[in-house]
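A single protein chain has been omitted from the complex, and every remaining protein chain is retained in its original position.
Chains: A, B and C, in written order; residue numbering restarts at 1 for each.
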Amino acid sequence: MKVIRCRDKAEVGKAACAYTLQAMMQPDAHIAITGGSTPKEMYEYLVPLVCDNPAFSHVQYYNFDEIPQVGEHEGLTMQALRSLFFTPANIDEKQIHILNEKNYMECEAALAAVGYLDYVVLGLGKDGHFCGNLPHTCTFDDDTHAVACDLNPTLYNRIKFLSGSDENKMPDAYVTMGPRTIMRSKQIVMIVNGKAKAEIVKRALWGEITAECPSSIFQLHPNFILILDAEAASELTL
Amino acid sequence: MKVIRCRDKAEVGKAACAYTLQAMMQPDAHIAITGGSTPKEMYEYLVPLVCDNPAFSHVQYYNFDEIPQVGEHEGLTMQALRSLFFTPANIDEKQIHILNEKNYMECEAALAAVGYLDYVVLGLGKDGHFCGNLPHTCTFDDDTHAVACDLNPTLYNRIKFLSGSDENKMPDAYVTMGPRTIMRSKQIVMIVNGKAKAEIVKRALWGEITAECPSSIFQLHPNFILILDAEAASELTL
Amino acid sequence: MKVIRCRDKAEVGKAACAYTLQAMMQPDAHIAITGGSTPKEMYEYLVPLVCDNPAFSHVQYYNFDEIPQVGEHEGLTMQALRSLFFTPANIDEKQIHILNEKNYMECEAALAAVGYLDYVVLGLGKDGHFCGNLPHTCTFDDDTHAVACDLNPTLYNRIKFLSGSDENKMPDAYVTMGPRTIMRSKQIVMIVNGKAKAEIVKRALWGEITAECPSSIFQLHPNFILILDAEAASELTL
Partner (left out) sequence: MKVIRCRDKAEVGKAACAYTLQAMMQPDAHIAITGGSTPKEMYEYLVPLVCDNPAFSHVQYYNFDEIPQVGEHEGLTMQALRSLFFTPANIDEKQIHILNEKNYMECEAALAAVGYLDYVVLGLGKDGHFCGNLPHTCTFDDDTHAVACDLNPTLYNRIKFLSGSDENKMPDAYVTMGPRTIMRSKQIVMIVNGKAKAEIVKRALWGEITAECPSSIFQLHPNFILILDAEAASELTL
């Protein structure tokens, strides 16, 4: 694990942009990218560089999880990725590999055919989750799989909240690449900002390796890079 | 995981030699190698190529475990590595980093200073162990550590047997790099020969990921290569 | 030779920024960068990404030529590089390796000690020159060397013009890395914009290899990338 300590969110975004560009410039560039608010600054640096840039026309992009929305063409993750990156960067639809509730069972075979992912950039949940791998929903040997949204009340409420608190939009299940899928990526970058994540950063990356804190598995990845702002790093003694 | 199926032990040795040479030819080459009978053919191919070859004078070698022997200068692993490789290949003592009962607590810091291991070649025990990480002696977050030989009767008898059935030579504890140490290696090659290993190959690399079968953790390494002869692969359906 | 055809100067700047970042993200990053007006857009993309970014704190920067100015602390190239890049990107002085009339004789030994340059980005002169290697001033086996400004009237007038048409500021000689120095770089990116360069692009990169058109030597480099806008590419039939 390599830890990069930044002053603030802007520096985190810059460093994450640098790693993502590096991955995008390799001849093999099958990369999974993340939505949410954490990578906002990363995309602000990335978009002008990537937009209409022929140096990146070979990159293949993947979403690593998806929360479908009843009655909508695409789920929450793809909506976020389009808004943050695919649309402003004018990415060709042929470069986008959509994971959703219809095709998730073919995901592992499709990734195996290209040698698995070359790069993933992801965030860290306050409960230690990454992608859709939450405590009590996964084991470390899970591949890409679906999770029933009524598995437990915490999960149900979380998905309902993400669905705009609208039960009519809530899916029966969401899909996600599993710990084994993500661990097979040749490089993994995790970006974390803010005081509220300081405790989980310490517990997930320096504590016990257990499926109850799914991100703890990254302690075992040989090319894992953790990019933190000063607040997220505030509990660390190193 | 990449699986390489060979016809016999000689082919396994050749393929393992090829991977080991590749690692040895990189500018950064901190590699841990294994004793025992499984790698015998690998060393037979390796020794004439490496002996007095200036292309390999930068390689740094590590033993990943050691069973000390009372009254002897070096333990069983170093004795085996010297006999199989270091002596016939005329490796300079400056290139050999000895792990033993006196220095194991400094091992992680020493590896961290060089960016951890670049390459490990290891075997698979019939109980799923690798290095000195046996079922019920380790957890996945163990770094380099010592294991008391009287932890349980099975372990006691195993170490006694390896010590020539001579209790006077038995150490109080043996030392080993842990699962976290080995998982940090950029590449891991596991070689397995023989019918007697067919069942554990299937269970360890395709079964549940659990510390009760320590080698199962390699399912989560992004650059893990499994080299099998036909007998060791005989239980696989792929 | 890889040819990247862009629509306009902005796209050329983006593509050159991408290649330069890639070089800057390698563990070994000894790079020589160029002044002048051609790389202006490249630096506009590069500066916000590099400024105070810890991912680039290991990069070592070199100027590949210098025209000293009498009575001034630094010559024209360093003045340009500071204005375009080093100052706005807040590059630490320890990362900047200045070539000038006092130290040019030590340049080759210093580069040899770090394995020569990893990357050079440079422009193309209308006479086929690169760096300070003009027709009739160099041979292909020249290393870093000094060129007397009164070698011929064309050269004299050129240096006088660059010195603000002020003979009092004109140096006796300028210094430059030679064809052999630059060819030893592991990767070379040449950026060319504008209609006025269309003819020399064709002649230098597709015509005879001769010291009378110094850039023609790049036809023989295994990792040479030519980035052109539509105007600079307008004479090409490919």
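Here is the rule we go by: a contact is a pair of C-beta atoms (placed from the backbone, for glycine too) under 8 Å apart; a residue touches a chain by one contact, two chains touch by 3 or more.
Everything numeric in this text was worked out from a predicted model, so none of it was measured.
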I'd like to know which visible chains would be in contact with the absent chain if the whole complex were considered. B, C
Touching the absent chain when the full complex is considered, from B:M25, B:A112, B:A148 or B:A196: B:M25
Touch as defined at the start, partner being the missing chain; which of B:Y45, B:Y104 or B:F140 qualifies? B:Y45
Absent-chain interface as seen on chain C, which is shown: 1, 116, 139-141, 179-180, 183-186, 208-209, 216-217, 219-223
If you put the missing chain back, which residues of chain B would it touch? 4-7, 11, 14-15, 17-19, 21-22, 25, 45, 48-49, 52-56
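Keep in mind that, in the parts below, only the chains that are shown with their structure count from here on.
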Approximate Å spacing (C-alpha centroids) for the pair chain A, chain C: 40
Rounded to a whole Å, what is the gap between the Cα centroids of chain B and chain C? 49
How far is the middle of chain A from the middle of chain B, if each middle is the mean of its Cα atoms, in Å? 34
